[in-house]
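Only one protein chain is missing; all other protein chains are in place.
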Amino acid sequence: MDPTAEHAACFEAGVKFGSLYHQFAGTPVSPTSALSLAQAMEAAIENQPHCRSVSVSIREEALAADLDDEYGYTELTGRHFEAEVVVEADGVEAVARMAMDGDYPLMRLESVDAS
Amino acid sequence: MDPTAEHAACFEAGVKFGSLYHQFAGTPVSPTSALSLAQAMEAAIENQPHCRSVSVSIREEALAADLDDEYGYTELTGRHFEAEVVVEADGVEAVARMAMDGDYPLMRLESVDAS
Amino acid sequence: MDPTAEHAACFEAGVKFGSLYHQFAGTPVSPTSALSLAQAMEAAIENQPHCRSVSVSIREEALAADLDDEYGYTELTGRHFEAEVVVEADGVEAVARMAMDGDYPLMRLESVDAS
Partner (left out) sequence: MDPTAEHAACFEAGVKFGSLYHQFAGTPVSPTSALSLAQAMEAAIENQPHCRSVSVSIREEALAADLDDEYGYTELTGRHFEAEVVVEADGVEAVARMAMDGDYPLMRLESVDAS
């Protein structure tokens, strides 16, 4: 069937998450640079259509555990941050979140509501 | 409200599209390398959970128009390809497509159905 | 022949530039998000081995000219910023710069000196 406004909002939430992840995965990151990266990730993805807010928080212990012994940094991957995205499209708000599910950074739709 | 299976399938379709776009945007591309890139994009994103198929087709005229005069290549952007993604999750199939909407490469959900 | 310390420093400068460009090309960017992106780019690449400093400055007019009329953002490409990288390795300092050469964002080695 043709997508409804709810379907479209859920799709948009997914686009934001896939963008957030694959634009920035692989970025060199360390405890001192992580905050600026998180802020840039939020501001970048908030530019996308229908995106109301993006929150990225660094998982500091996981990041510390992955630092290269000699060089003091690693490459950003889903173990190193959690994120929440809120989109609004055609009167529907969709909220999605990425958090660790065991060893896998799982992106999950949290809620779909009239906005 | 809590997301339904339909909502989740739409979200997954969006994740695949955002991933496809932002992993590969910026890749050096020319008429001779475009096919291998399209194939790698398809195979890469088909690895993701719930992804049944990905089709990427190069827009050859748009690519040719963007080639640098001196170096003969450009960087991949949404003007240079169209894509279709089919996901299936929890008995629901969602189909999404990216195509040009004027100058903007618009990602759009096409259909949501029982699979 | 085997590379000298000068050769190695020049190689390292190139690695930083290629990393800077291809990690961040394609990032959604607008006048309001550009500064946070530039700062994150600097801090990220400064993590890499032998990298002493990275400076990224947004070319605001070029960015403004590329904004999508409807959505108010574009995707980062070499037209939108200039950058300078300083590396130091084995007693040699190499400085490289990216600036527009006509329509092409040209990365160029500027100087190689004892540090």
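The letters A, B and C name the chains in turn, as written, and every chain counts its residues from 1.
To be clear about the criterion, a residue touches a chain if its C-beta (ideal position, glycine included) is under 8 Å from a C-beta of that chain, and two chains touch if they have at least 3 such contacts.
None of the values given here were measured: they were computed from a predicted structure.
Student: Of the chains you can see, which ones touch the chain that is left out?
Tutor: So, spelled out: the chain left out of view touches A, B, C.
Student: Determine which one of B:44, B:62 or B:99 touches the chain that has been left out.
Tutor: If we include the chain that is not displayed, B:44 is the one touching it.
Student: Provide the residue numbers of subunit B that touch the chain removed from this figure.
Tutor: Touch set of subunit B with respect to the missing chain: 19, 23-24, 26-30, 32-33, 36-37, 39-41, 43-49, 71-73.
Student: Footprint of the hidden chain on subunit A, which residues?
Tutor: The missing chain touches subunit A at positions 21-22, 25-27, 68, 70-71, 75, 77, 103-104.
Student: On subunit C, where is the contact patch with the chain that was removed from view?
Tutor: Output for subunit C: 1-4, 6-8, 10-23, 94, 96, 107, 109-113.
Keep in mind that, in the parts below, only the chains that are shown with their structure count from here on.
Student: Based on the touch definition given at the start, go ahead and assign the chain network to line, ring, star, complete or other.
Tutor: Complete.
Student: Centre to centre, by mean C-alpha position, how many angstrom separate subunit A and subunit C?
Tutor: 25
Student: So how far apart, in whole Å, are subunit A and subunit B when each is placed at the average of its C-alpha atoms?
Tutor: 19
Student: On subunit A, where are the residues touching two or more other chains?
Tutor: In subunit A, 19, 23 touch at least two other chains.
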